[in-house]
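One structure coming up, written as structure tokens, with questions to follow.
A protein chain is absent from this complex, but the other protein chains hold their places.
Should a chain be cited, it is by its letter among A, B and C, assigned in written order, with residues numbered from 1 in that chain.
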Amino acid sequence: MEKKLNFASDYMKGAHPAILERLAQTNMMETPGYGHDPFSESARRKIREACGCPQAQVEFLVGGTQTNATVIDALLRSWQGVVAAQTGHIATHEAGAIEAGGHKVLALPHTDGKLDPAVVRAYLADFHADGNRDHMVAPGMVYISHPTEYGTLYSKKDLQDLRAVCDEYGIPLYLDGARLGYALACPENDLTLCDLADLCDVFYIGGTKCGALFGEAVVVPDPDRIQAFFTIIKQHGALLAKGRILGIQFDVLFTDGLYERIGLPAMTAAAQIRAALEKKGYQQCFGSPTNQIFCIMENRRLEAFGESVEYSFWEKYDDSHTVIRLATDWGTTDQETQALIGLL
Amino acid sequence: MEKKLNFASDYMKGAHPAILERLAQTNMMETPGYGHDPFSESARRKIREACGCPQAQVEFLVGGTQTNATVIDALLRSWQGVVAAQTGHIATHEAGAIEAGGHKVLALPHTDGKLDPAVVRAYLADFHADGNRDHMVAPGMVYISHPTEYGTLYSKKDLQDLRAVCDEYGIPLYLDGARLGYALACPENDLTLCDLADLCDVFYIGGTKCGALFGEAVVVPDPDRIQAFFTIIKQHGALLAKGRILGIQFDVLFTDGLYERIGLPAMTAAAQIRAALEKKGYQQCFGSPTNQIFCIMENRRLEAFGESVEYSFWEKYDDSHTVIRLATDWGTTDQETQALIGLL
Amino acid sequence: MEKKLNFASDYMKGAHPAILERLAQTNMMETPGYGHDPFSESARRKIREACGCPQAQVEFLVGGTQTNATVIDALLRSWQGVVAAQTGHIATHEAGAIEAGGHKVLALPHTDGKLDPAVVRAYLADFHADGNRDHMVAPGMVYISHPTEYGTLYSKKDLQDLRAVCDEYGIPLYLDGARLGYALACPENDLTLCDLADLCDVFYIGGTKCGALFGEAVVVPDPDRIQAFFTIIKQHGALLAKGRILGIQFDVLFTDGLYERIGLPAMTAAAQIRAALEKKGYQQCFGSPTNQIFCIMENRRLEAFGESVEYSFWEKYDDSHTVIRLATDWGTTDQETQALIGLL
Partner (left out) sequence: MEKKLNFASDYMKGAHPAILERLAQTNMMETPGYGHDPFSESARRKIREACGCPQAQVEFLVGGTQTNATVIDALLRSWQGVVAAQTGHIATHEAGAIEAGGHKVLALPHTDGKLDPAVVRAYLADFHADGNRDHMVAPGMVYISHPTEYGTLYSKKDLQDLRAVCDEYGIPLYLDGARLGYALACPENDLTLCDLADLCDVFYIGGTKCGALFGEAVVVPDPDRIQAFFTIIKQHGALLAKGRILGIQFDVLFTDGLYERIGLPAMTAAAQIRAALEKKGYQQCFGSPTNQIFCIMENRRLEAFGESVEYSFWEKYDDSHTVIRLATDWGTTDQETQALIGLL
């Protein structure tokens, strides 16, 4: 059987080769556990520098759902909930991890996967206007992802506006950067790591989907923002004993700006695929400019396509059409891209 | 500065070299996520075979606290608690992860870190004898670790007795095998993987401390024992996106019986260290026959010792003495062992 | 200052006089605590008889949110959520009590406050059709209220259809009867207590809003449906030490069929108010046939109205109109009703 092209997701491969190389080099060294090792310290320094935020607390966790559950629990008090887009990962695909921690996800309507600052403001204004809301879950923070589940991006203006809304109501803003590497490599993006450090209370730099074997780096620009974060991480089962495995990976990713350009091959491939889709008359959805490409395919056509290409089913469009997702990644080759285009 | 000898713990190094090699070989392959990959499938098959349990459900999680919290939550109903030794890891050093899941740890007195079957039976008998216990947390399972926190081992007879107690009261038995590799390599151990599959409702085979970069393999001999385990794992933030990273590691560890002999160097080293301690008149504690060695050292002597050796503080013995722990591991060399002995 | 008319809610008065009388008569008797008293036993027998369900488990809890949180926790496993209308009480006005217990409320679109069986079936079918839903919260039960938050009623046919949907997917159906007394007294209602016992896995008979000082009677027609319910109630802080205070109240309410007719004065009053509203040209909302009357009032008119009448603000209708709620209850007098009509 010939190997299929694989555009199903961006976590189908291992890690950037430089990471494996460094793991091998350092393998038999002995270091303290739980992130108290020199590799983790070095990675923290480099991330602080990349974020222009020398005092930031940086912690390394293993995966996205875990990171979201841990950070949200750390930011909320027991009676509070987290505002998110109805399409947000925490609202849909985390198996109730946020609720398992005792918190309601307060899901608001979205625009192409994004939370509109005006929608958030209207919601918060309505909540606080009415003196009778003490029987309801209080919105205690705002969660967004960048890129969103739909591959779309917040502009710097969007983020400034969300920040302003959060400030008006005194609640923190948290950004899930599971695919942040693809945002940073995207020509349409105008948000830097420094902007995130400036505008978010907490954000995380995704490793799993952006070149690491696994791992997410949580950045807390003001380390006083979260008390006892280490213990909270431990309580959530999110503390890696050999923390250096995370430290080494992020140390490599933040050496010579690798993380900020690791998504470039994915962007090049995605641009070519989008152009081909357009040329061939496919309707594209959600306006994603990043490494996730959404398009509508006729069901009969999809059947044949699926024999040669691994893709993601997104949702039914109508009785005879389907919305599918194609994802490129840091390791997508030109050869794979051209082969895919040939099959469209 | 000269490098210190490091006997502080058994998670100070990376992974067995064969693991890193295999990770490198397979790095650019594309496989499905979340453990639905051929490496994980292969590892499951090999583990089922090693456990003599062809129908077992095997799931790979990342770390010990996470695994305990997930399995315990999966086995208990909301009103139940988990019986454990007062010294059990879940009772002491998991930052309240079990309670965060809503469950009380019902801590019983221990004997050198072990739960005595008679103590458990007396507790359960007392609980169920009295009709008035419906204001109390019902014991819903028994948790043990093998080796224990004190390095001690359950005999096959012990485990059979605990199994019998659990059967009498209709509750499951769960064994935490964070350091299982060191039990399996220990001459005093008479419990095989097949025995564990036979006598436990759930147990986990520890990777993190036994040669993996990280990872624990949960074995559920009767797959009907736990419903919706995959979703429970996801809800606990314990599902690795690139599940194959776990699958590859356990596939290597269970190729040619590596796991069952990986602890041998640790045993050899520990035996030599114990002999040296005895010869030099140190008092040893808890009777641990595995890779954790506990001894009492005079504080002034310890100060000098600590300049050359990383060790673990265990507890104060008296005003002038301290109980310390020295841990060997799969990678401890004879050179290191001799150097340590020279310093005693 | 003259006393205002009070149509703000149905929990503004004390209890039916027969209840207070019985509390006084029995006050100095000594009985066991926690519901193990003869009054509670008598109330249980009468409720079982009224429900045509001699084997039912009946437990008395204190309030509605508490009852919902306790029953839902008892029916769900940790990874499951509860399906409810977006307007359901548990989805909106219980301050996150369900999420505090670890469960997501899976909110579906409603029709005048009701869950359409077809909508529930489509949701469950979609969830189970797709093999990939193990990253999502599994729907583990269905919650409805009767009457709903909008005062509307399920027909017997509706409830049979919901039952059929639940049976198809093997999940329990739970009915919140906070205002059940007003349903039972409503001419449009065709659901009896026996029907509820027949069609629901669990339901509760509301006391607080239907003539008691407080208290809700949970009925579990098949007592095997919930394990360890007593302990679950205790764990939720929902076990009244002097359980007889609840038992006495429900014993009175279920003597000579009082509960089934206690809502009649509320129905009479509501019918007259509805007729008056219609005659005077007010637009009524949601089609509630029970003791909650919703109508639209012009804001300037409302200001004057509010000087004489306590009402509930429901929601803004447009810039110049408001939806208000008027509630009648078991103690509403004809004099009050006529006075209110005079002010419309």
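Here is the rule we use: contacts are C-beta pairs under 8 Å (C-beta built on N, C-alpha and C of every residue); 3 or more make two chains touch, one makes a residue touch a chain.
Note that the coordinates shown come from a computational prediction; the quantities given were computed from them, not determined experimentally.
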{"item": "From B:10, B:59 or B:94, residue that would touch the chain that is not displayed", "value": "B:94"}
{"item": "Options C:80, C:208 or C:337, residue touching the unrepresented chain", "value": "C:208"}
{"item": "Touching the absent chain when the full complex is considered, from B:4, B:45, B:104 or B:156", "value": "B:104"}
{"item": "Selected from B:6, B:40 or B:78 as touching the chain missing from the view", "value": "B:78"}
{"item": "Chain not shown, touching residues in chain C", "value": "6, 8-9, 11-15, 17, 20, 23-24, 26-33, 62-70, 94-97, 100-101, 208-209, 213-214, 231-232, 234-242, 245, 310, 331"}
{"item": "In chain A, positions touching the absent partner", "value": "73-74, 77-79, 101-102, 134-136, 138, 227-228, 230-232, 234-235"}
{"item": "Missing-partner contacts on chain B, residue numbers", "value": "78-79, 81, 92-96, 99-100, 102-105, 132, 134-137, 313"}
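Keep in mind that, in the parts below, only the chains that are shown with their structure count from here on.
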{"item": "Taking each chain's C-alpha mean as its centre, the one farthest from chain A", "value": "C"}
{"item": "Interface hub residues of chain A, defined as touching at least two other chains", "value": "94-96, 100"}
